[in-house]
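The complex appears here without one of its protein chains, the remainder shown in place.
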Amino acid sequence: MRTPQRFALIGCGFIGQVHAANLAAHPGVTLAQVCDIDMSRAEAVAQQYAARAASVEQVLKSDAIDAVLIASATPTHAALLEQAVQAGKAVYCEKPIDLSLQRARDVVETISPLQVPVTVGFNRRFDHSHQQLKAQLKQGVIGQTELIQMVCRASELPPLSYLQASGGQMRDQAIHFFDLLRWLTEDEVNTVGALGAALAMPEIRDFDVDTSVLIMRLQQGALAQLDNTRRTAYGYDERISVMGSAGMLASESQAVRGATLYQGAGITQPGLYSDWFSRVKETYYTHLDAFVRHLGGEQVEGLPGLIDGLRAQAIADAAQLSLTRGEFVEVEWVKI
Amino acid sequence: MRTPQRFALIGCGFIGQVHAANLAAHPGVTLAQVCDIDMSRAEAVAQQYAARAASVEQVLKSDAIDAVLIASATPTHAALLEQAVQAGKAVYCEKPIDLSLQRARDVVETISPLQVPVTVGFNRRFDHSHQQLKAQLKQGVIGQTELIQMVCRASELPPLSYLQASGGQMRDQAIHFFDLLRWLTEDEVNTVGALGAALAMPEIRDFDVDTSVLIMRLQQGALAQLDNTRRTAYGYDERISVMGSAGMLASESQAVRGATLYQGAGITQPGLYSDWFSRVKETYYTHLDAFVRHLGGEQVEGLPGLIDGLRAQAIADAAQLSLTRGEFVEVEWVKI
Amino acid sequence: MRTPQRFALIGCGFIGQVHAANLAAHPGVTLAQVCDIDMSRAEAVAQQYAARAASVEQVLKSDAIDAVLIASATPTHAALLEQAVQAGKAVYCEKPIDLSLQRARDVVETISPLQVPVTVGFNRRFDHSHQQLKAQLKQGVIGQTELIQMVCRASELPPLSYLQASGGQMRDQAIHFFDLLRWLTEDEVNTVGALGAALAMPEIRDFDVDTSVLIMRLQQGALAQLDNTRRTAYGYDERISVMGSAGMLASESQAVRGATLYQGAGITQPGLYSDWFSRVKETYYTHLDAFVRHLGGEQVEGLPGLIDGLRAQAIADAAQLSLTRGEFVEVEWVKI
Partner (left out) sequence: MRTPQRFALIGCGFIGQVHAANLAAHPGVTLAQVCDIDMSRAEAVAQQYAARAASVEQVLKSDAIDAVLIASATPTHAALLEQAVQAGKAVYCEKPIDLSLQRARDVVETISPLQVPVTVGFNRRFDHSHQQLKAQLKQGVIGQTELIQMVCRASELPPLSYLQASGGQMRDQAIHFFDLLRWLTEDEVNTVGALGAALAMPEIRDFDVDTSVLIMRLQQGALAQLDNTRRTAYGYDERISVMGSAGMLASESQAVRGATLYQGAGITQPGLYSDWFSRVKETYYTHLDAFVRHLGGEQVEGLPGLIDGLRAQAIADAAQLSLTRGEFVEVEWVKI
């Protein structure tokens, strides 16, 4: 058995605590140090998992830390990522690298030559159904990819404050699907057209949308669709289908398990997961596991890296521009 | 194109009229004559389909009739079948041949040597899904048959008068599934055990049951189950599954087509067919069509004949005995 | 019972013959006369249904004709529609009125004042599942409509000659869904953006696409998506879902009935309908029936009329323009 990777966790908010539990549970990891801008929160989490609370400076200087998981507030990602890599720590960085694509590019340019292992938090790649879809796609089961359809519908409206800091639906929510699209097709998005509206939360209409529909053309010729909503009245709905010249593969909406009622003229089964986290929860662990195996020298496919971070963001920026300008926009991925 | 078969229909009740419409619509059939004990009803049906009302005697003597479809009341089946065959007419006879197995045997013994084409009304064999199941079973897709599960649940209670004349749930309702079981497995039922109760209609408890569960052992070793109800509160439920050594084939409950509602914590789709007739309606036509093709000299598989009629009835009689006596009963099919 | 409507059928191609069978089968209709540019074909169809072959001139002059069903070649629709209405005949006109929206507008302008009953062949409105979706939508079951998703995927490539005369995927195939969108939402499309490609049939790339994705913004704020393909490798796939503020209604892909195989690590059920006609066949009859009831004085909802024909076409024209120009296009429906 390999020596466990000694991790420090930076950021103990909701997602930080999810990561803390996963780091503590993973047999190949030691959760050694925990940071948070709120030191008492860092202490509490550290204590729960028998780790030590520390400052970021301590973490980056420590010889007892191999890797850093950055789950702090978005505006801090870029600097922390840069410092951690420069300190020689492997990094699992929550997306996005930065809300500014230019800033993200600069960081990546700086740290890429250092060849330190980095993964960016596109955990949805590790969804079990999506993985199966990808595996069959890669085997050529459905021939040449022609048409991709993606649905990303969150069930509950986030608070206004969250939306104000999120960078917008494209950069905050849709970005996961821009990444999934690139990962599944192993192709790049050339053109994007988007229409959006603030239907569920009209008060955000001056700076964001909560409902949007997008169409995209990929480099190798396939076409793609995506719709996003911030609120459904029927649970969390995430689906992907890929149509090819020889069939269709679908990773369909997932309903919770439960009893079905046959009554009168209807059949009622349990609905979709009530919230996004119930659906994607396990992917945080499987992503972490893939990264840890990578650190251990294993050949791991599909681990999202720095370039993936930049390119998904480039699509999000183009989509945002399309929403704003009301025209199709070319994605500047070739510059990355 | 072949000369159409000239049919006479005997009996214009509900099922008789279903047959009338099918006979009129079939391109290989001429509906020439129509009989009913109520002459005015015969006239009305005859007029609707440009046929002639006639007496049974006229039909049997007529040179212009090739085949007879017997859809009159059950107690008349045996004599009509006998007379029609003796008159050289091909016969499509609604099940059962007679409520008395002994009487049915006698008729079959008399007419079998005459080698006139006869089919008995086990139309459910012609259900599209059951046919597909049978085809795959025969190809050996699931290996050796081990376990059969059948569900036969009618949605609406028939009137008391119907039940009083029906011969009981085993002979009236379950008999279709005894036939399906024999047809699917190409095997015979040796032993049957049944438990029943009058749960939906307690007033029939002295002479019949409306809910029953059965288990059976087949000659070649497979085991089977069947449940029957006279009333569900969720539509007509007919299903068959066959488990073999290499997999399971299922002809599942059929829901009507329609819109699905995703709302709150549930997903509601349209329910099962509201009544048995909506589900099995098409099988009357496909059964007729198979018989007409047989009359035209085509090799037709699975057309239920006289022996099928007797053997399904022998199982029904054994099941009835099991219900009454509270013990397992051996089926006397070997005598047939 | 009402006096049957005496119909003349103009055009005996594939769809014409579908209409002939429906006209003959409908109890409220007499199929009296049949026209075709190929007189021998007209005679054959007339004979099959005990009608009379006639020229268009004879039909339009005949006092024995109440209504005309136009199922001839697209370029003849406009003139025939105009003449038939001017002759006082009610008209069921296959879509489109004309491939030129301007020409279609002119005809409608001419004949609208005459107040003769006309329906345009948007038969998919009469799909049983779509009807159920619409009924629940209208009852407000899912609140305010926010997001519509439509899929229109034909299974088999039409011949090149068909595609050359079709007016393009937008005007030939997608137009049905532009109509469905207007009918379901009772709203108008303002903006459309489309991307397309000739992936299945590269030889059409200079004048048409076979795969396309569209996004639309509706007048009252909802957003919509549509994808179209001319060829799948998994059957005919038509689906619509409408998400509202209180839930989602879906008229989902329809699979044929049949046996399901459980084997190893998979469950295989029968696939989607093999071709579009198997799925939509019944809607030709239900549309005709609705029109006949309308002619009989009944209040019929959702019968597609002349304005519906124009407006769906206006969306198709805008979508075509978007495909060609690579920009979002405003639909000129306000001019209609």
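The chains carry the letters A, B and C, assigned in the order they are written, with residues numbered from 1 in each.
Going forward, a contact is a pair of C-beta atoms (placed from the backbone, for glycine too) under 8 Å apart; a residue touches a chain by one contact, two chains touch by 3 or more.
Here the structure is a predicted model, which is why all the values come from computation and not from measurement.
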item	value
Displayed chains contacting the withheld chain	A, B, C
Candidates C:V108, C:L272, C:A318 or C:I336 - the one touching the absent chain	C:L272
Among A:A84, A:I97 or A:L133, the residue in touch with the chain that has been omitted	A:L133
Residue among B:Q5, B:S166 or B:T211 that touches the chain left out of view	B:T211
Absent-chain interface as seen on chain A, which is shown	128-130, 132-133, 136, 141-142, 246-252, 254, 257-264, 270
Residues of chain B in contact with the chain not shown	142-144, 146-147, 149, 151, 153, 191, 193-197, 199-200, 211-217, 221-225, 227, 229, 232-234, 237, 243-248, 326-328
Hidden partner chain, residues of chain C it touches	233-235, 237, 255, 262-272, 274
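One rule holds in what follows: only the chains that are shown with their structure count from here on.
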item	value
Same vs different contact residues, chain B with chain C, by half of numbers used	same
Innermost chain, where centres are averages of C-alpha coordinates	C
Distance from the mean Cα position of chain B to that of chain A, given in whole angstrom	58
Multi-chain contact residues (two or more partners), chain A	233-234, 237
